[in-house]
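Only one protein chain is missing from this complex, and each of the others stays in its spot.
Labels A and B are assigned to the chains in the order they are written; within every chain, residues are numbered from 1.
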Amino acid sequence: MYNGGKIIAGLIIFIALVTFPFYTNVGKTIEAPAAPDAAPDDMHIGNIPIVKMRGEHMKLLDQWRDEVVRKGERFVEYDGDQYEKSIQNGCLSCHSKQEFCGKCHNFVGIDPYCWDCHFSEEEGQL
Amino acid sequence: MKIDRRKFLKMAGFTGMGLGLSAADMLFKAPAEASSGHSAVSTAAVRRAMVIDARKLKTDEDYKRIVDACHSIHNVPTLIPEKDTVKHEIKWIWTDTYSRLFPDQVNHYHPEGFKQKLFPLLCNHCEHPPCVRVCPTKATFKRPDGIVQQDMHRCIGCRFCMAACPFGARSFNFIDPRPYITELNTEYPTRTMGVVEKCTFCSERLEKGLEPACVEASNGALVFGNLNDPESEVRKILKTHFTLQRKPELGTMPSVFYVIGGDEYAG
Partner (left out) sequence: MLDKALKGGKKYWTLVIVLAAMSGVGVITYLDQLKTGLGITGMSRDVSWGFYISQFTFLVGVAASAVMLVIPYYLHHFKKFSKMVILGEFLAVAAVTMCMLFIVVDMGQPMRILNVILYPTPNSILFWDATVLNGYLVLNIVIGWATLHAEKKGTPPASWVKPLIYLSIPWAVSIHTVTAFLYAGIPGRHFWLTAIMAARFLASAFSGGPALLIILSLILRKNTSFDPGKEPIQAVAKIVTYAMIANVFFILLEVFTAFYSNIPGHMHAFEYLFAGIEGYGKLVPLMWTSVICAVVSLFLLIPYKFRENENLLIIACVAVFVSLWIDKGFGLVVGGFVPNMFGTVTEYWPTGKESLITLGIWSIGFLVLTILYKVAVSVREELGTAKSEH
């Protein structure tokens, strides 16, 4: 192989770097957050079944965001009541941010930029 | 069918271009939210407007109440850097003197007291807003009810709208505003660094049937209503008083009118 020494050395360094997250976390266990135990047909605000919220909540928030800001349609009716399509005044008026959002987001290691602007009452002073 | 590589690539290229062009026709669909035609007056059912009766604003407390009402419920940061007070300032509504609001309508012989008088300034929610015309993403857009709204989710922070606004009504988040918010309102989000913000005529309150916060706090000095309803309070004032708009010669057709007064300084 032309320049074989350099190529093999480079390959070894590359593989070592790429597999770093795997071998440094061998043996550690992190518990996944419990799945919601609601019945499959227990609908929720926004007409998404609770079991599907995990996968589809971003789609819902995207839709709501355009409806509220761009069209001014701020309220959604559910079960005879009007709910505000809002993270702060909607979801977080019933749920706790840490339990509801933070648990799963922390587990998968994502930091959605929603929290750059939106926040929850429990945080108090930012 | 025998075909050489060159011909195949040519056909693939043209097909791709054709598909691309047909998708590109969406580029030219007129956006529903862009500003309306050029010098036409609004004929919508609702056009939100405000009349500011400056004669009813007398003490510092009057002005402070209005500004604080807005800035506190909207989590507007208080940025007072040590050196240059206008540097990273964020303001949705504030006060300034007549010569700063109406620089093209100043003469040197105004009464002294009048020269010091303060007037509130805010976004004028123009009928033909230049800021909406220049926004490359429609992050700032005109609602059907005339409010020039800001979509913080879409804003890329290019600040073209700030260059285009003839009234200096817009502020940019040069830094993270959160450390500078004195009292958080938990019912409204903050903004993050890198987006432009301005007065929204309290659209979130209007949608709940409330008046804008500054109007509510003004004890009648600020009147808000539907400019296209001939029986509305704002139209009544406009019919019976002489009012000024800011920079009317630019054709933006602001929705904010000022009853200047001034005669109280006579004699």
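Just so it is clear, a residue touches a chain if its C-beta (ideal position, glycine included) is under 8 Å from a C-beta of that chain, and two chains touch if they have at least 3 such contacts.
Predicted model only: the values in this text are computed from it and were never measured.
K.L.:
Touched by the hidden chain, which of the shown chains?
P.N.:
Touched by the chain not displayed, across the whole complex: B.
K.L.:
Among B:137, B:182 or B:219, exactly one should touch the missing chain; which is it?
P.N.:
Candidates B:137, B:182 or B:219; residue touching the omitted chain: B:137.
K.L.:
Give the residue, chosen from B:181, B:195 or B:234, that touches the chain omitted from the document.
P.N.:
Among B:181, B:195 or B:234, only B:195 touches the chain that is not shown.
K.L.:
So one chain is hidden, and I want to know which residue out of B:66, B:155, B:181 or B:202 touches that hidden chain in the complete assembly.
P.N.:
Final answer for the missing-chain contact: B:155.
K.L.:
Go through chain B and note every residue touching the omitted chain.
P.N.:
Residue positions of chain B that touch the missing chain: 26-28, 31, 34-35, 84, 86-90, 96, 99-101, 103-104, 130, 133-139, 154-160, 162-168, 171-176, 193-196, 247, 250-252.
Convention: only the chains that are shown with their structure count from here on.
K.L.:
Can you work out the whole-Å distance between the CA centroids of chain A and chain B?
P.N.:
One centre to the other, that is 33 Å.
K.L.:
Under the stated contact criterion, what part of chain A meets chain B in this complex?
P.N.:
Answer in residue numbers: 65, 69-70, 72, 74-75, 87-89, 113, 116-121, 124-126.
K.L.:
Mind pulling up the chain B residues that touch chain A in the complex?
P.N.:
Residues in contact with chain A: 33, 141, 143, 145, 149, 151-153, 178-179, 181, 184, 186-192, 203-204, 207-208.
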